[in-house]
Every structure is written in structure tokens, then in C-alpha cells.
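A single protein chain has been omitted from the complex, and every remaining protein chain is retained in its original position.
Chain lettering (A and B) follows the sequence in which the chains are written, and residue indices restart at 1 in each chain.
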Amino acid sequence: MTTAGGGWTLVASVHENSIYGRCTVGDRWSSQQGNNANLPDGDGNWSNRNTFGAAEGATSDDFKNPGYYEIRAEDMSVWHVPNNFPLEHWNLAAILRYHTENHFLRLYGGNLFQMFSQYPVRYNVGSPGNRGPAIPIVYDHGDKESTKMLYGPKPRGEFEPGFITFRAINNERAAMAICSGVKPVRGYNTEHYCIGGGGYFYTDQCGDFPSFDWDRLGREQGWSASKEMTEAAVLLFYR
Amino acid sequence: MTTAGGGWTLVASVHENSIYGRCTVGDRWSSQQGNNANLPDGDGNWSNRNTFGAAEGATSDDFKNPGYYEIRAEDMSVWHVPNNFPLEHWNLAAILRYHTENHFLRLYGGNLFQMFSQYPVRYNVGSPGNRGPAIPIVYDHGDKESTKMLYGPKPRGEFEPGFITFRAINNERAAMAICSGVKPVRGYNTEHYCIGGGGYFYTDQCGDFPSFDWDRLGREQGWSASKEMTEAAVLLFYR
Partner (left out) sequence: MTTAGGGWTLVASVHENSIYGRCTVGDRWSSQQGNNANLPDGDGNWSNRNTFGAAEGATSDDFKNPGYYEIRAEDMSVWHVPNNFPLEHWNLAAILRYHTENHFLRLYGGNLFQMFSQYPVRYNVGSPGNRGPAIPIVYDHGDKESTKMLYGPKPRGEFEPGFITFRAINNERAAMAICSGVKPVRGYNTEHYCIGGGGYFYTDQCGDFPSFDWDRLGREQGWSASKEMTEAAVLLFYR
């Protein structure tokens, strides 16, 4: 396991290998089985002991090590690193880096594996707008304003930056695992700004970055996230 | 490699990630290439040196380590462990545990890799009802009656419990690798109670647990296996 200064340990990365794939090969953090309501949990990797990838390749493919479910941690750090940057440049290249400081993981079993057993990442598990905890963050690189600008113009009206939110439910009852840097407060079209998920979404939205490309006209228009966000892996650290 | 008491070494697990998938991603013990008669061996992992997964995740995804083809063993043990249970609870959680005692692997080259080079897991390699050896088992948890009840009502008339059977051919000449806990004796619709396979099956039956869900009306009806069996990984140990 890789420690990134200050005692942080990398336990996972969420990498979107193809924004065009709809729960296809490589969508390990949602489903690789196609959009299927019969598989509400999808691949289930938020809540199982499966592991994959290598730390050195964490910006080139999905990654999950045993630390994800074994470590008993207190806080989380999240780095958004443009795809394919090597480990030695993650810090410098990141478009966003932040961490929590309130030891929230103590309340939820000490890691995301435990957190998501309480808040399952599963289609139709809750009502639209329902969510797990939203934890305030401290920025190491970037700020609330830059976080906001990394998502599309329309989502900006739906969330409040400065938080990491867990297990958000959207209007079609699809579940997402993490809203990185933001807390959904209205509208709840979370598929445009939250990542990971269960196995079923509204048509054409299933995937690790579910519907970051909704407005195909171009990046950062309408609901579509910026090119920067879409092409950056989300690295998850524990401490 | 993981040793599970009594000198047993875990070498593989067969995990059905989606009973709805028909030889799709995750069907490493049959085929990930769709149902295709041009690929009679499917992924071929019963007979090659490919490895995948991790022991700790053996109930969450397919697993195969070099021991599968390297170890020269005498006997096998099989545990059916409900998906996602952690290693420390495999023993307790298993719905079925049994092993062989007659050192049969000595006759077949010392491991399954060698066994399956003699009995290829390949579509159309033999006649309906043809099979490799059926070895008597000793139960560590469960018995012949409970084994029987884990499969659907209709298969119960086709097999005799108390054995592990290798490379069974069904009526449509599809090959399966292991009939776990049972010996096919008539009818030979083995796709409902044997696991793993080549790359081609009758329509809608291709997969690691080929047709355990044939009667979609519900589990444990008609040909369909019980929910317990369908949602348990099959762990293979050598000694």
C-alpha cells in the first residue's frame, strides 16, 4: 500500500476508462454487466473484498487493495489526478486535493467497506434525494469555487461545494457511492456529479462516472462535467 | 496460498458474479466471449496457467493461483461459501464442505490442470452423458440429503449425491468441469447442477453456473438451484 505523506494510505482509485461505455468492461465501481435492474448492486465492489489493479497504475485503471476493507481509519483524503500521470507527479498534477479532519470514519466502522454496508450502493434502496453522511472537507489544492467549476453549469445549481457525500440517490432511484467535493442539496440529478454506483441507472447513464457526459455537445456545457474532471482518476486515501 | 487447516491449500474459487450474464465479463471459468461454438474451450482457464484474483477475495470474485497447476496433490476439498464472506468466517458460513480421501489425484497427474488435459472441458468433445471420474466424498459439513436439497427438484432425479464428478457432458454436448457433491446418473441435464465449462452451451445456458436459473419463476423450482447454491462461491482446495 502506498502512503502519500502525512500518513495517508492509498486504498482505491476510480478511473473512467471510457465515458462512452455504459456499464461495460472497466466499470468495476458500478457494473461491468450492462445496465440491469436485476443486478441492483452491480459489481458490488464498494461492499466486497475483491481487489484489483496496482497502486502504480491507479491513474490508468481502477484500483482497490485490501486496505479498503481492512484498515480502521478515521479520515479520508481524495485526489483528482489527470489520467496516466505517474505516482511521483500525482501531487503536482492533481486538479483537486482535499481531506476530512473530523474523524468521521470512526462513526461508520472505520472504512468505506463498513460505511457502505450501512448505506448500500444499490438501485432502488432509497427515495430520490436520500443520502448518507456529507462530511465537510479541508482543501489541500483547489477551493469551493474551483470545485464548482469542474462540474457542468447546470449541476452547479444543485450542490454545495466543500463536502464529501456518501451514497446519494438520484431522481430515478439510482445509487451513487461518492459525491466528491460536493453535497447535493436540491434537484438531485446526482448522476452528473457523483461517482461509482449500483447496477442500474436511467437509460444511457450507467457507469463509473455515470452521466458526466450527458450533454454531448461538448464538455462543461449543460449537465456535462469539465474535460478535466472527466479525464481524472479519483484516488481515495485513508488515515 | 492459503492453507485451511489439515494441510489444505486453496487453489481456486468459482464465483458467479451475475446469473443473468451469459458468458460475459466475470465468467472466467467458462467464457467471457459470449456463447460461441467457434470457441469450444471458452476462456480455457481449467487447462492453462493463467491466474487471477486474490485469496482474500475468493468469495467475491473468481480466483486461481499458481498452485492450481503447480502443486502435486492427492486429494481435494470443496467448500461452498456464501458470496462475500471474509476468510475468517468461511468455515462457519459454508453451506457445504467435503473432501476426498482416496488419493485419486495421483491417478490424474496430481492436480486439476493435469486432470483436465486428459478430460478437456470443451464443447462437443464427447457424447451426451459421458464424464470423467466420479470420486466419493466425505462430508465435513452437510450430508447427501442436504446436498440434494441445494439443487432444484427436477435435477434431484438425475444425480446421486456423495461424489465429486469431473468433466460432465450434457445432452447438447456442452462440457462442464465439476459436478460438486453429485454424480450424474441419468437424464444428463448437467447444466443445472454442474459448474464451469467450455465456450458453448444451448441457448441462454452459457456461464460459470451454467443454467442454475433455468426456471426463472423462482429459486428452487423446476430445474433452478436454490438461492443458497446460486449465491455461494465454490472454493477448491488441494492436499
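Please note the rule applied: contacts are C-beta pairs under 8 Å (C-beta built on N, C-alpha and C of every residue); 3 or more make two chains touch, one makes a residue touch a chain.
None of the values given here were measured: they were computed from a predicted structure.
Contact with the omitted chain, checked across A:S18, A:N38 or A:N102, is made by A:S18.
The omitted chain makes contact with just one of the residues B:V11, B:V25 or B:I164: B:V25. The chain not shown here touches chain B at positions 24-25, 32-34, 36, 38-39, 43-45, 47-51, 66.
By the touch criterion stated above, the residues of chain A touching the omitted chain are 17-18, 20-21, 24-26, 53-54, 56-57, 59-61, 83-84, 86.
Just so it is clear, only the chains that are shown with their structure count from here on.
In this entry, chain A maps onto chain B through a rotation of 120 degrees when their C-alpha atoms are superposed, rounded to the nearest 5.
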